[in-house]
Structures are given as structure tokens and as C-alpha cells.
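See structure below.
Here the complex is missing one protein chain, while the rest keep their positions.
Chain nomenclature is as follows: A, B and C, assigned in order of appearance, with residue numbering initiated at 1 for each chain independently.
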Amino acid sequence: MKKIQDFNVYANHRLNSDTFILELKAPEKLPEIFPGQFAQLKINNHPQVFLRRPFSIHDVDYEKNTISFYIKIIGEGTRSLQKLNKKNSINAIYPLGNSFSLPKKINVLLVGGGTGVAPLLLLSKSLKNNNISPVILIGGRNKNDILQIKEFEKYCKVLITTEDGTLGEKGLVTQHSVFQTDKFSFKKIYTCGPELMMKAIGKFAKKNNIECEVSLENTMACGFGACLCCVVETREGNKCVCTEGPVFNIKDLKWQI
Amino acid sequence: MKKIQDFNVYANHRLNSDTFILELKAPEKLPEIFPGQFAQLKINNHPQVFLRRPFSIHDVDYEKNTISFYIKIIGEGTRSLQKLNKKNSINAIYPLGNSFSLPKKINVLLVGGGTGVAPLLLLSKSLKNNNISPVILIGGRNKNDILQIKEFEKYCKVLITTEDGTLGEKGLVTQHSVFQTDKFSFKKIYTCGPELMMKAIGKFAKKNNIECEVSLENTMACGFGACLCCVVETREGNKCVCTEGPVFNIKDLKWQI
Amino acid sequence: MADLKIKIQKLELKNPVMTASGTFGYGEEYTDFFDISKLGGIIVKGITINPREGNPYPRMAETASGMLNAVGLQNKGVDYFIKNIYPEIKNYDTNIIVNINGSTIEEYIQVAEKINELDKIPAIELNISCPNVKEGGMAFGTNCSSAMAVTEAVRKVYSKTLIVKLSPNVTEITEIAKAVEEAGADSISLINTLLGMAINAETRKPVLSTITGGLSGPAVKPVALRMVWQVYNSVKIPVIGLGGIMNASDVIEFILAGASAIQVGTANFIDPQITVKIIDGIEEYLNKHKIDSITELIGALEV
Partner (left out) sequence: MADLKIKIQKLELKNPVMTASGTFGYGEEYTDFFDISKLGGIIVKGITINPREGNPYPRMAETASGMLNAVGLQNKGVDYFIKNIYPEIKNYDTNIIVNINGSTIEEYIQVAEKINELDKIPAIELNISCPNVKEGGMAFGTNCSSAMAVTEAVRKVYSKTLIVKLSPNVTEITEIAKAVEEAGADSISLINTLLGMAINAETRKPVLSTITGGLSGPAVKPVALRMVWQVYNSVKIPVIGLGGIMNASDVIEFILAGASAIQVGTANFIDPQITVKIIDGIEEYLNKHKIDSITELIGALEV
């Protein structure tokens, strides 16, 4: 069941010049939240921000009763979230959307680019709780983009690429040696990040007949299935990314890959 | 010369449940400001407030380089000004409008109702500096509305009316005993407050052939003569309250009094 | 306690607050948030004779105090609605009103005939104002004779309350209003969205796949209020007002301008519980101003 609630800001800390973790405390016991789900946050006091903004749920702490978000500043909405402090409260609609499907015990690879790593932490945790030890490949332009490594290392083996080679392998995520097909042992890939990256990963998966789930970030007005603005073309027609996604199996998408 | 400048909030203190004094520090030496002039304050971060808001300059401190405003919360703009603190800055266009005319040494009466007292403090100070000892009559619904008495007492003799009689004489300002015409010795009245009050005072002045200046509060879009939204009908046609006012001699207005 | 009940001809509403077509799905999307039987009515999303995929993504652009949409009437068609959705929603204790659309008069008639058979649907809203479809839609609503023709045709086959929803993208809204009144409409709802456009200066591309789209939200409220007032003063049938309503005060403004009832659209996206808050707010307003019945305020603007 979806909820609409005022959360208190529990913590807000910068990871680098434009990325931060916003942790919010729920007013009552949190419902169960599945990896891949997101929340629609209301931005207060901003003349240029009219609609809510969607963010993946990065982590959940059922003991502290908090959820956290991994957010990158890209415009006015995210900039104003960055300014929130413990005195502020914020309204959220959550948990929204479907979630990544948790497989039987197989080898899985997670691939995150940019803010695409956001939903992968909760996914790693769930996989680990299901006795699957995932490997995560994180890509960025340079080492300052590679964040939350310690967090991911709790649940995963972490691989890294940077475009300038300042951390991990040099190049794009898709150029990482893990993809040298003869060695590739993963049965499933979960990915989230820039569309071009996801499509490249999807192409690799398709070619090699590997299951692949992607988490999409279409622009949304409502976030809960009422407006039909967030659609993606699928083999069964247009589907709402907010209710029938954000996670899709690439088999169902009409991507030209 | 009009200026547009960012001011730092120097102090913001509540006078009662809905009235406060906002003191702003100028970024450079203040220009000379005359009693009756006002500023257009920009309200930040409010989705429902689009235009600036005009406020009379209540007091000026050329040493501290601050100007202060006497503001009553009546809607979203004023509510958000009330929340400003020393960390904030605020943009102002000032000094705007004409000013009260300073007379030769005569007996003058100031009459303020509600936020209408705002411009009268600076006026009192100027009169005092010109060796005129003004009397001010302040009216309100009850004693909680009668504010800044100590400030006014520095320059004036203070008379008070309240509608419920909790302070000063009971009744409307216009019913104050000072207006008993046989005793009335003032040669000029300056008034600011609700329109009905100003009209009643104006009527008294007209009848008794006393000079009377009123400060009007028409709604404004620009505040500096560009939009022609703030007009008042005068004997010489429509005039802008923001540039040719806010102070008018009642002789020039077309008031039906 | 103030009485919120109102009537649109034969249609009885427990309060004047309905939800606007295309912003409230079939109601089910909101049941987690509040008890939707509290509403005066629900206008379900636009239905066409055949299934429609709608327009390609992107379909949405945020604008100052508003948004553009280019959904383009995505829906599974009237038969799917009757078979799969109607049974699910027909027992909601509120008025379920179907918003019908077509690219030809014939299509409007076909949908209306089928909906006419549904016991629990007391009214239809004839959408002759959708700016997001190539054929039909807004074209019908921007011209008196076509607005009249489609209304007359549907009137012949539809026996219950017929509401016609007008487009604001016209020179003289009162002429269109008078035409549909003459053609037999029981009520007029307005406004649908204003035709607008958004451009991304960085990519140099339009934001919407369809280049132009429909503007809604508080940005359009002044235009909507003006048109409601103009139409109220030129027709005798009840007017339903919408466009940018965000709170109870907005509702009072529309009612003073002449609306008998109102619809809330875009605001539902920002606060899915907004309609209940608005209903409470209206009641508060009436109590505060000692008004016994909301009907006293209809068109009561003091001019």
C-alpha cells in the first residue's frame, strides 16, 4: 500500500560536490520496501518547482525507521533538497513502483553508472540476505564520481571503471574486463544508469543470452499511475514506468539493441 | 536616486502575534531617506509570491547603516518575511516615493492606525530634528495592537485609543477627545492607516480647514512608476501612488469626504 | 452545518468537488490515499471507441506553476472499459462520469451509445477539446458548427446527463458555449488545457514528442475563471469549472464566477489527498461566512 507521509530530515551529507545522501525518518513504522522502488518527494518553497521529484530508495533502516536517498544535483529541485537540514520535514509518497526480481542462487552482476547506483545498494543488501553474493561494477568519469564504495563492500565485490582512469579500470563501464565474454560467468545483470549505458549493457546481455533487468528514469508527473506521462514502449504496448516499472526486463522493452 | 541592493538581515523581532520589526543592513552607506518613503522587498523561495512587496521605511540608523520595517503578517509574502533570520539576505529597491512635507514650526498631529504607524516613526524623528514636537495618536482594536510606544515617546507625546478600551481612550481613533474641535490646536495632520480611518480624519481636517497629508497603500506591481497599476484619482487626473505618492495632501485627492 | 450538495440538472452530487479526466485514472490509483466515495464525482480518463496507444514519450514538461502534457488519450477502448473496468468501479459511492472522445462524430456516437447502457454511469463528459490528438479532439471544440454537430449527434443517442467540455483555445468561448447549449447539452465543463509548448535550450529540442501539448495547473487559473464567468453569463445550463484549482479558496472563486461544481486536475499529482482537504476547506469557508448552502454562492460574484 502506497503512503503519503511527512518525514523528518534525519541526516543530509555531501558525498562530493554535487551528490549527497538524504536520510529521512518516517513518522511511523516503515512498510516493507523492495529494491528498485522509489519515492516522490515534495519540494517546498521553490517557485520554479511545481511537481514532485522521484528518487530511488537507496537504503532502508527498519530499526532507525529511516529511508535514504542518493541524490545528484541537476536542477532546482535537487539543489533545494541538498539544502535541507534536521530542522526540516519533507512530504513523500512511497513506496512506489515494482522492484527488481530476486533470483534463485545464481551469479549476478550489478552495473551502476552515475546516480544509477542509487537503487543498487538496497538490491545488494537483499541479494546478500538471500544468500547471493553479488558483484557490482560502478562507472564514473573520474574517481570523485565513485561513491558509497564502503557501503557496497558490505554486500558485494566492487569493480570500478573511470573514464580518466583515476580509479579502477580506465574506460566506460561497458569496456570493463568483466565483459570479456569468455570469462563472463554471470547469469543475470541488473543495471541502472544513463540510457546509453543501459542499452549497451542490454545489448551485451541480449547477445549472450543473459537475463537483464534495467531500472528506467522517465520524467513523471504523478508517480502512481494516474497521469500516463511516464510511459515506455514495451512488447505489450505502452507501460507506465511508475507502476509497471521502473524495473523492466529488457526482453519486454522495444529497445533497438 | 533609487537603488537596488542586497541587504543582510540585521535583526528580526516579533512585537506581537502578527507584527514584527525587520531590520536590514545596507551593503554600503545609506542614501538619505525621507519620512514616508518605502522600499520594494523581494520575497525569495515562495511559489505563491511573484511580485515584490512594498513597505514603508519605519526607521533609519545611518550609523549602523540599517533601515527597519514595521510589518504585519497578512498573507504569504509577509509571513515569509517574518521567518527571515540573520543568515538571510534580501533584495530591496529603495528609497521609493515622495515623502511627508516638513512644515515650519507649528503644532502637528500624527494619526496612525494598524500598520499605518509604520512611516510615522521616521516622520516623528524628522519633525523632532526640525524642532517640532509632534503629538501622535495611535489606534488599535486592543492593547496588543498598540506597539512601539517607547520608540514614539522619544520624539512625540503619545495618545492612544483602543476599541475595547484596554489601553488609552475607548473607541475609534476618530473618536479620541483630541478631536473635540474647540480644543483642537493642531495646524497640520499626518495620517496613515486603513482607508476608512484616513477618510474620517480627512473629513475632520477638511471641515476644520486644517492641512492634512495621508499616506496611501495601493497595490503595486513595480513600485517605481513603470506599470501604472497603483494609481489614485486626483484633481489633476490619475497619479501613481509609488512615484507621485504615497503621500498626498487631501486637497489633491478626489475623496468624497 | 453547511450543505454541500449540488445538482447538475438530474445529476446529484454530495459536494461540488469532482476529479478531472486524465488526472485521476479510474479512481483506483487513489484508493490508497483516501476514501474516494467522499468525492462529488470522478470523471474517468478519456475513452475512445478503439484502443489507443497515445503519443510517444516524452509526454510531460514542467512549466512555471503548471505542466504540459501530451498523453494523447491512451486507453484500452470502450469495450475493454465496459468489460474490465466498469465492474470494478461501478459500486463506488460517488458519481462515475465517463469522458468520451472521438476522431469522427460517428466514433463519439458509438462510445456514447455503449456508455448509455451502463446503469451506474449517470453522465458523460463529451471531450471536444483534447489538444493532444491529430484528428478530432480540439478541432470539434474550436468551431461552433462542429461543436454543435457532435453535441447534437451524441444527444440523440445519450439519454442521461450530457456534459460538454470546452476548449479554451478559442477567440469567443461564449459562442461555442451557446452552440452546445442549443444542441442539447445539459451542462458545460471548462476549461480543458491551453495549447502550449516547451523547449530545452540546452538540447535545442522540444521537450514533448508532439512538440506542443496541453497546459494545466495554477498558471491557467485566471483564464479558466474568466471563461467560466463569461459562459455563466451567456448560457442557462449549469457550468462546471476547472483549471488550476489547488485549494478551497480557488473553488469558492470558481463558484462565485458561476460554476455549479468544479473539477480538480493537476493538483492531484502533487497532493493525492488534495480533494478531501478541499472539501473540508469549503465547509470551513461556508461555516465561517455563515452560508447555509453552497448553492447560494453560485454566480454570486458582486460586480
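Keep this in mind: contacts are C-beta pairs under 8 Å (C-beta built on N, C-alpha and C of every residue); 3 or more make two chains touch, one makes a residue touch a chain.
Since we're looking at a predicted model, the values are computed, not measured.
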Displayed chains contacting the withheld chain: B, C
Of C:Val98, C:Leu225 or C:Ile279, the one touching the omitted chain in the full complex: C:Leu225
From C:Gly41, C:Gly102 or C:Gly244, residue that would touch the chain that is not displayed: C:Gly244
Residue of B:Ile73, B:Leu102 or B:Ala221 in touch with the missing chain, whole complex considered: B:Ala221
Residue in contact with the excluded chain [from C:Met60, C:Leu194, C:Val264 or C:Ile278]: C:Leu194
Absent-chain interface as seen on subunit B, which is shown: 1-4, 42, 47-52, 93, 218-233, 237-238
Residue ranges of subunit C at the interface with the undisplayed chain: 61, 63-66, 68, 142-143, 169-172, 194-199, 201, 203-206, 211-212, 215, 217-223, 225-226, 229, 244, 249, 252-253, 256-257, 285, 297, 300-303
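The criterion applied here is as follows: only the chains that are shown with their structure count from here on.
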Category of the chain touch graph - line, ring, star, complete, other: line
Chain separated most widely from subunit A, comparing mean CA positions: B
Chain whose averaged C-alpha position falls nearest the assembly-wide average: C
Centre-of-Cα separation between subunit C and subunit A, whole angstrom: 36
Distance from the mean Cα position of subunit B to that of subunit A, given in whole angstrom: 56
Set of subunit A residues in contact with two or more other chains: 47, 49-50
For subunit C, residues contacting two or more additional chains: 65
